[in-house]
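All protein chains of the complex are present and in place, except for one that has been dropped.
Naming follows writing order (A and B), and every chain is counted from residue 1.
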Amino acid sequence: MSMNSQGRPSGTGSADSAIPETVTGNRGLQIEEPLIFEQDSPGRTGVDLPVVPAMQMRLGTVKPRARVGLPGLSEPQVVRHYTRLSQKNYSIDTGLYPLGSCTMKHNPRLNEKMARLPGFADVHPLQPESTVQGALELMNELARWLTALTGMAAVTLAPAAGAHGEMAGMMAIRAALEHRGEAGRTRVLVPESAHGTNPATAAALGFSVDPIPAGPDGRVDLDAMTAKLGPDVAGIMLTNPNTCGLFERDIRAIADAIHGAGGYFYCDGANFNAIVGRVKPADLGIDAMHINLHKTFSTPHGGGGPGSGPVVFSAALAPFVPVPYVVADAGGLRLVETAEQGTEFGRMKAFHGQMGMFVRALAYILSHGADGLWQASGDAVLNANYVMARLKDVMTPSFEGPCMHECLFDDRFLKGTGVTTLDIAKALIDEGFHPMTMYFPLVVHGALLIEPTETESKAGLDQFIMALKSLAVRATEGDVAYFQGAPRLTPRRRLDETAAARKPILRWTPPAEAALAAE
Amino acid sequence: MTATVKYTKDHEWVRVEGDTATVGISDYAQSQLGDVVFVELPEIGRTVEQGKEAAVVESVKAASEVFAPVSGEVVEVNADLEAEPAKVNSGAEGDGWFFKIRLSKPAELDALMDPAAYKDFVEGLQ
Partner (left out) sequence: MRYLPLTEADRHDMLAAIGVSSVDELFRDVPQAARIPGPIGGLPNFAGELEVERTLASMAGKNIAVGSVPSFVGCGAYKHHVPATVDYMVQRGEFLTAYTPYQPEISQGTLQVLFEFQTQVALLTGMDVANASMYDGATACAEAVMMANRLTRRKKAILSGGLHPHYRDTTTTDARFIGFEAVAMPPAPRGGEDLMALVDENTSCVVVQNPDVFGHVRDYTALAQMCQAKGALLIVVVTEAVSLGLLTPPGEMGADIVAAEGQSLGNALNFGGPYVGLFAVKEKYVRQMPGRLCGQTVDADGRRGFVLTLSTREQHIRREKATSNICTNAGLCALAFSIHLSLLGEEGFTRLARINHHKAVQLADRLSGVKGVELVNDSFFNEFTVTLPRDAAEVVEELAQRRILAGVPASRLFAGALKDHLILAATETTTDSDMDALTKALSEVL
């Protein structure tokens, strides 16, 4: 063993690798962090505000409240609190999220810088329009790109997220049907492989959901679909590429059949990343498609939001948009906030849409340009096919390739091992990866849906492939105990979700109140 | 009077005593669901129809409808399940019962499976 002059051995030392118990419960860089409410010191604050002069309040009959009950911390404590919490999170910046249909691509920091320009960030939605022409110009420019990339006639930027966009698209269809005097068309065809938001949206709007089975090739069974057509069909909600990662080859025939039956074609654009810049959804015959800016166009997921879900429309649906939208007049750009055409179906949220996400998305789009987007979708599809090719001998792909931007496996390769899809996922966490999408789509058993995106390097993919291969082999060798104990290396392990649902504790309660409640 | 137990293809059981029927889900059903976290029971007095939704049983990852195996009026519900939904797992065919109905069409029982037939049915699924 080598010693340096300070007297501490500098070799690798003894073989003692047992993880010690620590007094604090901290483990090196992994620090246990209590709730802010458990760090209260009354009167302490992290913001210096001036003293309020005495005043006669003008609150009418309302009394000032006695106490809110918030904890008091200083700025350094708040910084440590959130820094420590952040260190317990996986993120795109940390590593790969192979989540199918989520498109977890790199979130460029240029987007953040642009969104924070005071001319975008510090602008009030209700300022006079003459003072926000640049904001309206940005919205218009994004609208122009989205309609150009999709080949569609019109776009609404109003919806706040993908599911909200689905709502907008289906409301437009309902409005169009009512306008035609055909409100009796209440049946919507939805593939069994659809994401849960599709039937939820349709059902919420009073449509009945008629499921279409997939054929043996993982795509919509065209014959089964056409057999379901009738005068009461409002339309179809299709994802393309679909949730099995496959392009719907018969999509033009599907569109023609739906239109022939008097219905509309709604396309769930969650998987647009596979074809952006290469295929225009308008050429496939769709009437409406929502776009997830937080998927295809790199706006950050932020731990669960905010998103943004613009919807593009065909000429047939273009009159049936929500308010507000931007128009160009002789005098400049203005917002149409109340219906002017007589067909706009109403407002979907306050103000004008997720402007902060528009700036980020446009920065991304301008950075890529037409050629960059063409390359991005190509690389996305290439990466997914590479993963599929390298794993198809140890895992079971559900359908014959090629796939699009994501590849689907099922749990046939685990049959008889006692190891489940969930176990593979938990073991993958210890290997430093976020698990892939599991148990979705429902059309195969124990689904594992992998979407690498174009921003993964080949070396990164090779490491992921190597990890999955070795887990698959370990499972087939029967090492069930290894999987059932996973993950072992994370800040928390196998949390009890049953207890959380049986006796929900949804907030911290001051000890005095909790004691009272227990009596 | 002896109690007769019948089963449906949707894994509900019904135990008849006179004109009252106790309803629950089978042991096979609870094993498929996993840990039950919540049960949504019908209101007392509500009319239920054979084959239509009467209750909902929730596990962490799924919510499943419980269909009425026979038609009638709900006369009692198992209040214990509110505090202890786990009873559905530990005693699915006993103290994990869901509700009791006063039968309106006892002849509906004829179409249901007896315990042996249900056992065969479940084996066929696996």
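We adopt the following convention: a residue touches a chain if its C-beta (ideal position, glycine included) is under 8 Å from a C-beta of that chain, and two chains touch if they have at least 3 such contacts.
Just so it is clear, the structure is predicted and the values come from calculations on it, not from any experiment.
Per the touch definition above, the residue from A:100, A:199 or A:235 contacting the chain not shown is A:199.
The residue touching the chain not shown here, chosen from A:179, A:228, A:368 or A:474, is A:368.
Although one chain is not drawn, the whole complex shows that of A:104, A:176, A:395 or A:414 it is A:104 that touches it. Counting over the whole complex, chain B has residues 37-38, 58-63 touching the chain that is not drawn.
Definition applied: only the chains that are shown with their structure count from here on.
Centre-to-centre separation between chain A and chain B, using Cα means, comes to 38 Å. By the touch criterion given at the top, residues 34-35, 37-38, 58-60, 85-86 of chain B touch chain A in their complex.
Interface residues of chain A facing chain B in the complex, by the touch rule stated above, are 497-498, 501-502.
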